[in-house]
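Here the complex is missing one protein chain, while the rest keep their positions.
On to chain A.
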Amino acid sequence: MKQPILQVQQLNKSFGSKQVLHDISFTAQKGHIIGLVGANGAGKTTLMKAILGLTSAQGIITIDGHPSSFDHHEILKKVGALIEYPSIYPFMTGRDHLKLFAKGANQSQKIQSVIHDMHLTKYIDRAAKKYSLGMKQKLGIAMAILNNPELVILDEPMNGLDPQANKELRLLIKAKSQAGTTFLISSHILSELQKVADELLILDHGRIIQETTMKALLAASNHYLVLSTSDDVLARKVLTNAGYQLTDNTELKVHVGAKANLEPILKVFEQHDITVLDIQHRDENLEDSVLKLLNKDQLEVEGQK
């Protein structure tokens, strides 16, 4: 297996007597996009801060094979990040920020291309104190990807972005990951995350309760057919008799496997002279799956008490 870009082992973090990260371990392979989800206060930001050496924590963090810690983190030169809210000096222009943090060779070219990629041209030469929330956010993301880092850590990057900017960001992340950049992205907007992430870390009360690929999680989720017929009352009866699970009382919502087979359903209807007017697929999305997992975890935690 290739060397992972990021490896976190047995990470623990406490604020005073309150432990907020419990034995966090995971690895991130090059070019992957990893989504980090969890409720408010689950520890997402704290985990990211620990990886970046911003806050002290016990455990081992390895970036591209090199250990990184609170005191010694030279290897962070391969990392770019946006944590919580963009870091902006009000007295400087957007371009000044990029100049300030650009490093290595071809600085002006890096600045040019990030301005282009993030669509900042219109206001990049204006004082940052005059920026709107979304403009600041975009500048913050631009600063995170400016030096073409191998690992990019973004804490709620979609915060304040309009739909257009959201889509552009998604495409940019996809393109960069195809070129080998790894992303660790936390977000509460699960519909957006579903579109971009290929792996998921689900964090609850400072523990990883699920580490999975997006594909596997969605495949394991529930699938339904929603039917509309000439006689819904009769249809409900015959389907129940035929052994189908109907989950909803107001509409004909039939629980089916990942590959739904329509034929037996239609056959039953034919026998009872029921005409099908409409069929819809309704699959659980990331939001449903995550909420279910978090609820289950909550119940288990309460059960232990």
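Throughout what follows, contacts are C-beta pairs under 8 Å (C-beta built on N, C-alpha and C of every residue); 3 or more make two chains touch, one makes a residue touch a chain; residues count from 1.
Just so it is clear, contacts and distances are computed from a predicted model.
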TODO: Using the UniProt record as the reference, specify the protein name of the hidden chain from among "ABC superfamily ATP binding cassette transporter, membrane protein", "3-phenylpropionate/trans-cinnamate dioxygenase ferredoxin subunit", "Thiosulfate reductase cytochrome b subunit" or "Glycolate oxidase iron-sulfur subunit".
DONE: "ABC superfamily ATP binding cassette transporter, membrane protein"
Open item on the list: If I consider the whole complex, including the chain that's not displayed, which of A:I88, A:L217, A:I274 or A:L293 touches that chain?
Closed with: A:I88
TODO: Using the definition of touch stated at the top, determine which of A:T27, A:T55 or A:N148 touches the missing chain.
DONE: A:T55
Open item on the list: Among A:H32, A:H73, A:K110 or A:R236, which one touches the chain that has been omitted from the display?
Closed with: A:H73
- [ ] Touching the hidden chain in the full complex, which residues of chain A are there? Just list them.
- [x] 49, 52-56, 71-77, 79, 81, 83-92, 96, 99-101, 103, 143
